[in-house]
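With one protein chain withheld, the remaining protein chains of the complex are depicted in position.
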């Protein structure tokens, strides 16, 4: 009989890799430390700056949503280390399949801030060209993107490339059949794909313990895929773990699974009210493990964050916020007739007829209340 | 980093529980032996008789298919120990969710032979009342039944019953998302369900190594579900393993997963030609591990199978075969108008109209070629 | 009589059904502690316990698949699919199991599942949150499909759906969740209109306008606007999408000779296709003009800033009415 494993809810469990303690001290980890040997002070400062910048994206977008400039926003507050650490382990050729919550990842990968916001404003389905920056559009169907990442990685094998693909997923997503099938295919074809699971302890109102009775990363070995649990609020540990997975994948070692144990400090989205389902104690407990505070403490303890350094980090965050705000509020509305665009690559008798009729309708029509139709026909 | 596991194709791997060796010697297994302490000589003879009977069902049905009396037949040759051992561990209150291949299970559970055959003849979708014998109809959609078994077991928890449910599945089925979701739900609700996987090494033409890069039972612990690998050609070991799982489930221990390592000696179905994808060596190798031969050897070595005993076993098998054949070839065709039956429990304006029209059509109509329509209107 | 929103009416219908029958249980994502993302199940876990209001793991195929198992065991599961666009992972279980099991077992196993689906657009949501998938289920034999448009129907028809021994897809027009209406909570179910019956919601003589769910209020607005211009529109709320109840539509079209069908779902093989075909078959000699469909376009649901250009509104309905009347002011001039 094979053994049962422990409760996934347990927070300070052994087996979670860490390189910076919550109070900001460096920790040695036999497996992971070698992967960040080259990460010097400047690099750590860079990671810190990244995290501050995306936290600012988060607060600015939350504010814009309250002001009615965005339709919705899914906060990433508390998950900055997971997003920054994982993204910074990748090369630009590596293809990313994110969820709706990886807006920090999107920014760091090179999507424009206005582009990112266009989706949350309801103006566009994508804010960037996936092929231009090797980043798929944010996936809303829970788990679906893990199959896309796996297929992409199968393609890399067929082409003999040493790039990798990465699928972001949440703890809730691990219950979906698609995620399982991804692991089966990834193992079967030894695809260079990284399953990067941010266990932020909640799937909307459902605690991770409802999805899993054993640590999530513990599912991977059953497929013959190595699994790694890492402190998701520790940017260095996440960077190292992802580098470990990338190195494996690039050298033909196949798929791997990372569980970044983190916490969603904010609401599920701006439409959610987490006070209905979780207490303040939990929030306070995790507040003490803030991913940004601990890097800051580390930097300060090493005398690496002087006033100038902090000012530069703040300046970048301010600039990001300003650009985001400006890009959002000046965004034009999409043209009415664009609803017919890009459904097909070629002509389509039925849709073309509908387009023609609606064009005629719009052109010839003044609504009963006399208002003008917004936007131009395109 | 969690460890990878070994190749699932390896046949004589450690960790596979066994109570009778292929050459018919009793083996002691610390975990399993206690579960069959009460199985006396008569009981072993009974298991032997069961296996002989269902092998006879298999050969008779295969013959009837060749004679055009059945549309299709999925042989269970080689899997008799898995079917008999698992079924005999259950109480009649325990509910069974089988696949198309568990026709031996269906017979032992009390389905009539003609009933079983009616599906393979193409005459009926079910050959028994599932509620009468606590046996669902054979599931053809790979993996779907595992969710049904899980839900049924969730219902048992809600009712505070100590019955269990069992889902049969194949090695190929383990790749389906539904099977994963079943494990997630079963673990989450601690449902008294047994996942009984017959790893018969093939899913039509695909070897188990394509579905899994690590032993299948090794997936269970990742969910917090205990997994057990058992020699699926060893009826006592299968009986014991299933009893272990049943005992766990009845006493509130929740779900468990059994991988019965066996072999499909026949074709996938009578429509399949396995010579296109597998060699004779493998077949010979497994022929030496025949599930019936080893019990027979055990019985004989203990002097328990005299001529009378063997004659009784043969007589039962002959009777089963005769009943099966008779029931099949005398089976009437279903009435044409029965296509409209049981789609809904109550009236349905649209379908009722179609029924009325077709009834009128059939009643008033003689086909161009002058033949009479078979069957009566009902 | 109580004044309730649509959500409150559904909540009351669930509550009543659970009180009446201990075999009724609720399952879904976030329906328990949170009370559902639309608060439809608010308070029910507190009152009935977590064994009857079950927060499930995040897996739609499993929600439906385990509900099938629970139905085998004699339960009457009411499953919530959080949003229309999340029903597809459960499609296999619905189409191959839920819809077929009664026939497969020769009527010996019943599948009294109710699958609640908040559906349709108009609330400014992101992708996959505004779909109209009802057509897929109407095309699936073995299911019943209903869509409600007001609190009273929601309360009554949900109770009927849960009592029905066939599986029922229950489509809730999410953009009408806050619509208020009088609901008789003590009404005798045996005297309520049948779950399968459509209903004339506004009488008229010139054009028959058929719709369901979210567009019923819009169609009523259109009828009022048309009345100002001297056109009399009869509005029919389908209520039941499968089976369709042709009775009132036939009766109406025989009088008006003119049919317009409107829905949010895409046109090709949307409900409008079936109704136009069915009415043409039944009332051919009474039709004075080709029936007209006013529907969503054959496109994936657009970003929310564009949804008003996809969803039929009052103006597009009136344009359809003009067309069926052959009036020259029809702007699209089909």
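Note that the chains take the letters A, B and C in the order they are written out, and that residue 1 is the start of every chain.
Quick note on the criterion: a contact is a pair of C-beta atoms (placed from the backbone, for glycine too) under 8 Å apart; a residue touches a chain by one contact, two chains touch by 3 or more.
Since the model is a prediction, treat every value here as computed from it, not as a measurement.
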- request: Using the contact definition given at the top, list the shown chains touched by the missing chain.
  value: A, B, C
Task: Write down which of C:70, C:138, C:207 or C:318 is the residue touching the left-out chain.
output: C:138
Field: Residue of B:122, B:252 or B:287 in touch with the missing chain, whole complex considered
entry: B:122
Task: Out of A:150, A:211 or A:328, point to the residue that touches the absent chain in the complete complex.
output: A:150
- prompt: Touching the left-out chain: which of B:172, B:291 or B:327?
  reply: B:172
- line: By the document's definition of touch, the residue of A:89, A:111, A:184 or A:225 touching the omitted chain is A:184
Message: Under the stated touch rule, tell me which residues of chain B contact the chain that is not displayed.
response: 71-72, 100, 119-125, 140-142, 172-173, 175-178, 203-206, 210-211, 271-272, 276-277, 333-334, 336-340, 343, 350-351, 354-355, 357-358, 360-361, 363-365, 367-368
Query: Where does chain A touch the missing chain, residue by residue?
result: 95, 97, 124-126, 129-132, 136-137, 141, 144, 147-156, 158-159, 165, 177-178, 181-182, 184-185, 188, 341-346, 348-351
Query: Where does chain C touch the missing chain, residue by residue?
result: 61, 85, 88-89, 91-92, 95-96, 99-100, 103-104, 127-128, 135-136, 138-139, 141-142, 242, 244, 266, 268-274, 276-278, 280-282, 284, 287, 289-293, 297-300, 334
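The criterion applied here is as follows: only the chains that are shown with their structure count from here on.
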Task: Using mean Cα positions as chain centres, tell me which chain lies farthest from chain B.
output: A
Centroid spacing, where centroids are CA-atom means, of chain A and chain B in whole angstrom: 44
Message: Counting only Cα atoms for the centres, state how far chain B is from chain C in Å.
response: 40
- prompt: Per the centroid of Cα atoms for each chain, what is the distance between chain A and chain C, given in Å?
  reply: 35
- request: List, in ascending order, every residue of chain B touching at least 2 other chains.
  value: 177-178, 181, 184, 188
Task: Among the residues of chain C, pick out those that touch two or more other chains and give their numbers.
output: 56-57, 59, 61-62, 89
